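Notes follow the structure.
Chains shown are a subset, placed as in the full complex.
In this document, chain identifiers A and B correspond to the written order of the chains, with residue numbering beginning at 1 in each.
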């Protein structure tokens, strides 16, 4: 009879039986240390009572029996892990076939932590939480909160938590409207129908020998080779940027932690794009200011004209003192100054900088992140999928390099006058366009061998991109569906991490 | 010994044991209020009997033990929630790791409710349900239904519930045939091979000085600069629209609620598109009617001709009274009237309106919704995915604005004579075409920097669109698969919501 070696474990009312030596298999756990001296030992029924989940316990006991830890699939991961913890077992010992189950709920926890950190609309925080956030725990508990300490969180919520109050929503709405207005202005001012010509004034000097007397002619003309956006756009930009500046000032004044605020990428974008606008405006104003001297040029000549005049004038002294000459000298100087400035600007690439500065404005769109939770989730997805994005780019680069080389040599292998693949770098562009199935058609293989390479490229492309994308998509839909699930719960239950 | 603090709960025959203090953890629930005075207390066995599902109860009891409410995954959500309700527990208290399980069956219920509302083919409704639908409960229960009250639902079913009878299917088939005929006519009449030239009659006047006597020549010519669809299309359209009008009248007469019927988008589309046809026809008829005066023009001149003639005529009196002059005056008047009318029409953009009106006809395709359940599910999917569609459009707009700006400046950064990116709005079109991987190839970057932007755009595009689409797809496949599952059940069991 083997009954004497058996042990009865009453777990939550259900009696499990096993041999005593089975429980010794995993040492230093709750079950390996069972002795009749324990309070939960019932000598009448000869059993140990544990107030735990009976169903899950059969998986625990099975671990002792078989030495293999499998996760049950009828209860969720955290529940099983809590049981494992109670029984003193290590969740890491899970069998490889259950690795996915094991990591899945860890991923869920990560997802939930991310959502918690996204600061989506929820229950308004308590006074205590606010004090903690602003670092005034001491003042809060001693009860002597200053007037400023009461005002600061309210203003901050007004500008940073659109869901907190009706007024916050209005301010958020205004902010979004200004971002959109500034972006529309940015887009539309490049459209030819919204541009006005820049009139360029030019003048020339011709020396004419009229009957022995050397005379000179000044010609003033206009030209319109350049256009500039309609000035109204400047006013729209100005108003928008004034709002952004005000917003930025208020935010920097009322933020919980100035250190953290300054380092946030959104603040940096804000400062740079607003700064870029004002810098550009001032620079432009200086250019116009110096450019306004151009009007003086109507009365002037360029330096060589001066020299010619001074050469042919009867009296140099008189010539120098004549008011016309003075004006001439001044305006010519101004012209040279402007030319030199312009030259320096071009030389140092400042005009390119101007282009670059105006392009920065488009980053302002990322400020919408503060106002739309969908965008927050998108950015969080890209952060969480950094590894998969790297993989995607890596696969794509590998594939395009290989296909670019193949198509380059394939198109050269045959006499082919219309060959468009004149270098591998151009082939890179073609193979990327083919792999992504965009297929602009600006470059197309003309030989049968090139077509074969193109076919492989198109098919491989589908795979190269199709493979890492689902991982990224599942990261997004994980975040999105959890945030949707959270939004359906009553506000009080939305906190992930409880005390 | 801790046995005296234990309590035995016999749930459906399975005995669960726990400590009494555990049950007190969640107050104001059925288990926290257990006393031996209850009818289900058995003093012999010292247990409480509950006639409930024993397996699910272990999850319930685990909630008491650990303070955490997890959903089991071996029974479906509604079953567990019914148990929660019985034990007086709040399903909202679910742990974050089970949020998805919690919301999933709520989504299923929403899906089922939507399918129920779609009015797909099912069991024919009972007399009582019909009376309820038409708002005649009182008459139904008192038993005095008028003849009209008996007829109305039948005619309505004939026109609105294609699955209700053989006749209804025939009418549905005719209706679909007319919609298709009207759409085919709409498409084909724009094809050049189905168009006939509009002959345009013109006339000119030339004054000739023949030997001192001023004479004038009238020239009549024809021109065919315009074409119009073959007149047969008009008859096809007419017949279709007469059917649509009849159908509309019958529906408006026999509908259960006129108020609801009038406000349905399908009715509005129907009224507008049929109205547009008749409005256009009448307007066209008027134009032709006035245009018929053009034939009179063969005998007339234009006003200046009249003036010239009257100037050169020997006797003004005689001239005015001559029949030729009268005809001339009349016809010229008609011509002016027509010209003015035409001018007004063009001026007020009525011709554009005509174009717009004929375009409305294409909306008639949405009337197919009444006849195809697949289309109903598609529209319902778009309704249910409004948020995700907004997200998709939002992501796409964000991405195209950023890439349009980048490609615009990238293509300007280098001297590039073939630059096609002359403005950011054009860049928006290019980046949308690239992001959606359509890639028409009408605009292509020419510089290496532009190509880099294009490459990023193509790759990002795949992601931007791939991220929100699966959510929409799952909404569709949810609706579709449930409707397919429902179609496989016997008709009687298809009702989702039971009494």
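Simple rule for what comes next: contacts are C-beta pairs under 8 Å (C-beta built on N, C-alpha and C of every residue); 3 or more make two chains touch, one makes a residue touch a chain.
This one's a predicted model, so the numbers in the text were calculated from it and none came from an experiment.
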{"item": "Identical protein chains across the whole complex (2 displayed)", "value": "4"}
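Following the convention adopted for this analysis, only the chains that are shown with their structure count from here on.
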{"item": "C-alpha-based rotation, subunit A on subunit B, 0 to 180 degrees, nearest 5", "value": "90"}
{"item": "In the complex, subunit A residues that touch subunit B", "value": "10, 12-14, 39-40, 42, 49, 51-55, 73-79, 82, 105, 108-109, 112, 183, 186-188, 190-192, 352, 355-356, 359, 362, 365, 368, 372, 374-375, 378, 381, 392-393, 396, 425, 429, 432-433, 436-442, 465, 469, 472-473, 476-477, 480-482, 484-486, 488-490, 493, 496"}
{"item": "Complex contact set, residues of subunit B against subunit A", "value": "1-3, 6, 8-9, 14-19, 22, 55, 58-59, 61-62, 65-66, 68, 70-74, 92-103, 106, 390-391, 394-395, 398, 401-402, 404-406, 408-409, 412-413, 422-425, 428, 434, 437-441, 444, 448, 451, 454-455, 458-459, 461-463, 466-468, 470-471"}
